[in-house]
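My questions will all concern the structure given below.
Here the complex is missing one protein chain, while the rest keep their positions.
To keep things simple, chains are lettered A and B as they appear, and every chain counts its residues starting from 1.
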Amino acid sequence: MRLYFKYLNIHLKSQMQYRASFWLMSVGQFFIPFMVFGGLYLMFDRFGQLQGWSFFEVALCFAVIHLSFSLSECFARGFDAFSSLVGRGDFDRLLVRPRSTALQVLGSKFEFTRIGRLLQSSFVLVWSLANLPAVWTFPKLLTLALMIANGVFIFTGIFILAATFCFWTIQALEVANVFTDGGREMAQYPLNIYEKWVTRFFTFIIPFGCVSYLPLMYLLDKREGSELLPMLFTLGGALFLVPCLLIWRFGVRHYRSTGS
Amino acid sequence: MSRNKDWIRLEGIGKSFKVATRTAGLKEAAKALFVRKHTVVEALKDISFSIGEGEIVGYIGPNGAGKSTTIKIMSGILVPDGGSCSVMGYTPWKDRTDYVRHIGVVFGQRSQLWWDVPVLDSFELLRDIYKIPDAKYKQNVAMLTDMLDLEKILQMPVRQLSLGQRMRCEIAASLLHSPKLLFLDEPTIGLDAVSKLAVRNFIKTLNKEQGVTVILTTHDMSDIEALASRLLMIGKGALLYDGSLEELRGRFGTGRTVTVDYRGDSGPIDIQGATLMDWTQERAVYSFDTEQIVLADIVSRLSEKVEIVDIAVTSKDLDEMIVELYEEHQI
């Protein structure tokens, strides 16, 4: 953990060397989800509601997913940008160091410009919370924090899977977008508006449902029940990391036997 | 010097890769959409050697001969298909994290330093990666700063350093954790003469004073001449030569070239046992083998016909010997 912060520190120092481009990029990153959110707003402007969900309820869902996404893009960017690391042959360098490869890859890159995205989703979060007084209880806010944290785990897990893929080929990497960008686009709306198979896939295989839709139902009093259960749901995100890391180890072993 | 002769021991190491073949042209590109051909390339075939503690070994061979594959296996990056390898009692690819604490690796063409921050920051990160105790870290930085003359550049960001300065920092970076074995992959590539000498001198001192074992790959034979007492040559995946430099000299060192300046009128003169390379109005060049004919014979044969003004004899340099060795093995 200490090493991780060291990495963080050194990357922050490097990125601050290019202040102008850093701020420009951050502003750009602010605008991307802003446009998507604008689209969402305009759709509600025209249609009023979405299968019983109000604008602010969906906005909360949007904020949770986008916060998770931008946090993981910022802190797990090393996996997201892994293809270039392997392409440069720099993975060999990590293998001659006495630390776990996962930690070193994690520390190989941070993208602090995602602060723009983070800010945008924070605004949405605050705005939607301000209009959803029902959420203002301690257990619910705690659940919300857990949702975001575990969302980060899910995105990180997907990044790890995509990175593992690079050991075989870096060509088909675009397919990972289905789960990162696609997962984000999809989970920013409550999952029940989709077809059954989609909902199931994104609950049981990639557990976005565990960090957005399912606990959200409790937060918004759409379903009664204990306060503990939704918190337990969110842990599905952390659980998802386990197989991802196992597959990563398998990928590293493959790399070391083929050296491709 | 060598305390333990089998400090590093490779036995029957083999490694092959699968490579996709690609052909040019629009039609072929379309075809490749559906079928793709693979060929198996044997990068290493049955490589065996041992290296003693405290040696400096030059590892040479043409591009694609399997040099870097061997280095990757010995440094624990790659797992071979077969054979065994033990370094300081470890099997590199099995005990990776324990093993790599004891080795340092410099890839001459790639950097391990962070581009935008001062060199010292990179060093401190490495300290944490290798969990180097503070006292030892300070001592090592002081020693390396002194030996490699880093004083002025430690506070500079890497992107502002010259290639020579950067290479010195790279080498220092891989020695912070006091490894007992150092792999140097083309450490002098692209360096100017002064930096080359500085790097070589440092490696020599390091080997002598700290007893660090060094394995060095290079294309620059003057590196080998300056540093290595022993030479391993690999070609087409097989070990072709393992021995000292002197031995190599002895093997190819009997060839000489003699250039004779003369006065007088004569056509080319054939001498048995020597090969005429060039004949002009006032200069003749022969190559010969000292085991077949001695210089005095050539001189006396020539002086029968012309008046000799000057004689210069040269023996082959290392580069030529290596090329000859390659030719001998047809690689």
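Worth a mention:
The definition used in the following text is that a residue touches a chain if its C-beta (ideal position, glycine included) is under 8 Å from a C-beta of that chain, and two chains touch if they have at least 3 such contacts.
Basically, contacts and distances are computed from a predicted model.
Only one of "Acetolactate synthase small subunit", "ABC transporter permease", "Yip1-like protein" or "Gluconate 2-dehydrogenase subunit 3 family protein" fits the UniProt record of the hidden chain, and that name is "ABC transporter permease". Of the candidate positions A:5, A:31 or A:136, contact with the unshown chain belongs to A:31. Seen across the whole complex, the unshown chain contacts chain A at 20-21, 23-25, 27-29, 31-32, 35-36, 38-39, 42-43, 45-52, 169, 171-175, 177-178, 182, 185-186, 189, 193-195, 198.
Heads up, the rule we're going with is that only the chains that are shown with their structure count from here on.
Averaged Cα coordinates give chain A a centre that lies 47 Å from the centre of chain B. By the touch criterion given at the top, residues 2-3, 6-7, 10, 13-15, 17-18, 88-90, 92-93, 95-100, 104, 253, 256-260 of chain A touch chain B in their complex. Chain B contributes residues 17-18, 69, 72, 75-79, 93, 96-98, 100-101, 103, 105, 107, 110, 112, 114-117, 121-122, 124-125, 128-131, 157 to its touches with chain A in the complex.
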